[in-house]
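A protein chain is absent from this complex, but the other protein chains hold their places.
Labels run A, B, C, D and E following the written order; every chain starts at residue 1.
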Amino acid sequence: MTDSKSFTHVDAQGAAHMVDISGKVPGQRQAIAVATVQTRSDVIQLIEENGLKKGDVLAVARVAGIMAAKRTSDLIPLCHPLALTRVSVSFQLDRENGQIEITASCAVQGQTGVEMEALTAASVAALTIHDMCKAVDPSLQINGIQLQEKTGGKRGHWQREQNHADS
Amino acid sequence: MTDSKSFTHVDAQGAAHMVDISGKVPGQRQAIAVATVQTRSDVIQLIEENGLKKGDVLAVARVAGIMAAKRTSDLIPLCHPLALTRVSVSFQLDRENGQIEITASCAVQGQTGVEMEALTAASVAALTIHDMCKAVDPSLQINGIQLQEKTGGKRGHWQREQNHADS
Amino acid sequence: MTDSKSFTHVDAQGAAHMVDISGKVPGQRQAIAVATVQTRSDVIQLIEENGLKKGDVLAVARVAGIMAAKRTSDLIPLCHPLALTRVSVSFQLDRENGQIEITASCAVQGQTGVEMEALTAASVAALTIHDMCKAVDPSLQINGIQLQEKTGGKRGHWQREQNHADS
Amino acid sequence: MTDSKSFTHVDAQGAAHMVDISGKVPGQRQAIAVATVQTRSDVIQLIEENGLKKGDVLAVARVAGIMAAKRTSDLIPLCHPLALTRVSVSFQLDRENGQIEITASCAVQGQTGVEMEALTAASVAALTIHDMCKAVDPSLQINGIQLQEKTGGKRGHWQREQNHADS
Amino acid sequence: MTDSKSFTHVDAQGAAHMVDISGKVPGQRQAIAVATVQTRSDVIQLIEENGLKKGDVLAVARVAGIMAAKRTSDLIPLCHPLALTRVSVSFQLDRENGQIEITASCAVQGQTGVEMEALTAASVAALTIHDMCKAVDPSLQINGIQLQEKTGGKRGHWQREQNHADS
Partner (left out) sequence: MTDSKSFTHVDAQGAAHMVDISGKVPGQRQAIAVATVQTRSDVIQLIEENGLKKGDVLAVARVAGIMAAKRTSDLIPLCHPLALTRVSVSFQLDRENGQIEITASCAVQGQTGVEMEALTAASVAALTIHDMCKAVDPSLQINGIQLQEKTGGKRGHWQREQNHADS
């Protein structure tokens, strides 16, 4: 899993810059990222019960995640602006463990990958859940924000090793 | 630590809205949030060595976190716009464990708290580190995004219980 | 209902500027605006049926309207930035007439009113419905974007005359 | 005029997402949208007289509409980001009926249409006129925000039926 | 004119942060900034002639400057968000010398000054003129972006020394 030991965002003098992707071949690129919201069983139940009625907590978080994906290059200083062709955000509720697993998936036809877009979507969806639940669980935690899989680009397909994800 | 069992962002019909804070007394409010970047020892070393020269990875992440705090209400749908009076983001590097602990602190003179602003600052700083390190460690993880402490408001001082933080 | 015959956004030389509100007394101000989406009965039925399951069209439009209210001064050149203390957006479906009536309500403690914030929220919620329904009804129309009521400020309470609203 | 009865923004489970346009063929796409500002004759006269001097009300509204078109995907949650190649906004004043007809036209070389961009430009131009005239006519109304014509894409040319537009 | 020799944006460890203004007394603060566009006589004539008809170059630049002032804290990393109460941008054309002098003025009731807001308004107005004139004068220069005067705050009134401005 080790990669080349240099920071592509830092030039020869050590100064930050937005790296040159002019020479890269445009292609179809996709990325999937996840995040886990750790709260309590009763909070998951509250979300589910409201969900049975109008599903609002997850609906708001989904919209927030999708909109954040589109603003990634506005938030992360050295990210390239990208015309995303697809964004989706989904949720898996685990009442027993008081968890919500968030999965964000992005695609683009472009010269660079969409890892940061998927990670940003998952993170902002998680922060939105935090915001809407913080009155009932101020101790809520967000964990495991990580890239799960990506396709396209020079390096081709990359998938997270399971044991690393579990550590 | 249990709080009232209702979602303040959801009205009587279960629809999302930005809750009314008109009646709240303005006051000095502060919040501290943290996040942990989990990478490898050699990546921390790379950051430190660049840091000894120009410190750019952390400098860029710090700026990104501060700017994101100011855009919180633009990202999190039901957050109120706030005129922050202070934002700071700091980093603690742990080379042995391959970790960076991020601490974000915000303050406002206003009618609602700055928890989401501190959490957003810590999250975006972490995502920026992820962006700048992903070429060398695509498996990098962000964990433990959580509120650490807050002061001000009707409920007064709140501090994270240590055992909960460790779980 | 006639008011003073001068444009407050235009100075003595006829040039646009953001008018000086420094001298105004801060106070509680509220505004309610409406908009009507005109589509077909079968489209309303589609929205309702989805709504019975997840309510997504209206949930997305509601979030869009709330977020747009917070960005009003970023969109309308001469609007003052305001720290809104409340925003809500609600919908009334009329299947028979193929209509959705949108009502947006905003409040602030400040030196100027929130009419534009409420109007922007209603407009962007309507545009979002348009976006989500345009594949099934490209002829969809948005009508009657207007202020319904406002309170606070030097002029006090203002309410739309009913016959005018009907014209 | 009836189209397929399904919401392209809603996936199989009824959850909102930004639909996949990866497989669409890029092409030249254009759209024209309109909106009508309904005010009073004397307000139109005021705008015209200022217009004879500096034309500011319409000039400000035109800039606001053009800038809003570029921010459409930032406002409408499920819109794709697009690199617009042309935006124009024009006005037709009708003093007798106290009306301003706004026409917005957009073009892109891309995989999806620019209907929402044209509709957003017309809407924000109308809201800007509302803002600048609300001191003299708080009852001002915005009507008839609708797509007039579009070209490009799989379905080719679409034009509004006149009788529908008049209804 | 010399001030204390320390950077208020840099903390004890030399790291950037948004300085704490919580303890400052809110008050009325104003600032005036200027910028000079240096082009050719014939370009000024073109602007004036268009100006006699519709005044668009200056009207667009004025709107751009006003809108930019409101986004200052979004552009300048360590600036505090401020609810501006007034912004104006004016132009003085000097055909003989091929110059446009831009003056921007801002006000706020707040805990920190509006120097950066006025400077940003003047700069973006100048950049907008550059954009609109670059086809006829790609060599156009922007000079003398500087603070002219400010009032309010602990240090009270400050005015630029004329000889310094001339240097």
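Observations on the structure shown:
Definition applied: a contact is a pair of C-beta atoms (placed from the backbone, for glycine too) under 8 Å apart; a residue touches a chain by one contact, two chains touch by 3 or more.
Here the structure is a predicted model, which is why all the values come from computation and not from measurement.
Put simply, the hidden chain is in touch with A, B, D, E once you look at the whole complex. By the touch definition given at the top, subunit B reaches the unshown chain through residues 54-56, 59-60, 63-64, 67. Residue-level contact of subunit E with the missing chain is found at 1-10, 13-16, 42, 46, 50, 53-54, 56-57, 59-60, 63-64, 67-68, 71, 75-79, 115-116, 119-120, 123-124, 126-128, 130-147, 150, 158, 160-161, 164. One chain of the complex is left out; on subunit D, the residues touching it are 28, 59, 62-63, 66-67, 69-71, 82-90, 107, 109.
Note that in this section only the chains that are shown with their structure count from here on.
Graph distance from subunit C to subunit E, where chains that touch are one step apart, equals 1. Think of it this way: of A-C, A-B or C-E, only one pair shares over half of the D-E contact pairs by residue number, and it is A-C. Both subunit C and subunit D derive from one sequence, and where they touch, over half of the residue numbers involved are common to the two copies. Rounded to a whole number, the gap between the C-alpha centres of subunit B and subunit C is 32 angstrom. Separating the CA-averaged centres of subunit B and subunit D is a span of 38 Å. For subunit D, the set of residues that touch two or more other chains comprises 15-16, 54, 56, 59-60, 63-64, 67, 77-78. Contact topology of the protein chains: irregular, matching none of line, ring, star or complete.
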